[in-house]
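Below is the structure I would like to discuss, written out as structure tokens.
One chain of protein is taken out of this complex; the other chains stay put.
And then chain A:
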């Protein structure tokens, strides 16, 4: 593989029982790229994202991450996941741990840092997402936007080489979306490689290197945001974008 293919997804297919949810999905990313997956609900974009860190298992195809076959049965999925951070739509913060505890758990138990070092790293990462004043707050005491920023800090604390975002703002009240997008913009500026499933078209337009439009498990169209948003080749893409736009 060539040096610029940091992530290469090739002909990935997946079935749930008889129902095919992904069909020959392919796209590539360079290191430092931001790729945004868009598509109607049920199009398979979240499933595609989860195949990259093996939270979902693709049955066919290949996913090469930094030259390694992600779908290999010999791969240690825990090793893979410590290098691939994930941010969830529903935050999924550990309910019994403070913000600091949430972020420190991975460094402590997965990376084997000492309590003190893991705590320090957690504080750094929470500071990075603007939550230095909420270290000891518990998830139930935080707003949705704050929760999601803790979720991002938790993923960042593992120092991942790729970040997956699964509709990170979909569960948020509109007025809280901005603070999360701001943090994500910051990561883009730092050169983080990000694969993002989102309905935030303005975000995609601003930061994506490539936008991939999925529908019914297939890649309908992909390209730079300017082209895909302004001059979509496919009629389906245009219809989807119109529908989304009318909701904004």
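Heads up, the rule we're going with is that contacts are C-beta pairs under 8 Å (C-beta built on N, C-alpha and C of every residue); 3 or more make two chains touch, one makes a residue touch a chain; residues count from 1.
Quick note on the criterion: contacts and distances are computed from a predicted model.
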According to its UniProt record, the missing chain among "BioY protein", "Cobalt transport protein", "Amino acid ABC transporter permease" or "Ring-1,2-phenylacetyl-CoA epoxidase subunit PaaC" is "Amino acid ABC transporter permease"
From A:92, A:170 or A:227, residue that would touch the chain that is not displayed = A:92
Of A:31, A:82, A:161 or A:218, which sits in contact with the chain we cannot see?
-> A:82
The one residue from A:10, A:105, A:135 or A:176 touching the chain left out of view is A:105
Residues of chain A (touch criterion as defined above) contacting the omitted chain | 53, 55, 78-79, 81-82, 85-86, 88, 90, 92-96, 105-106, 109-110, 137-141, 154-155, 158
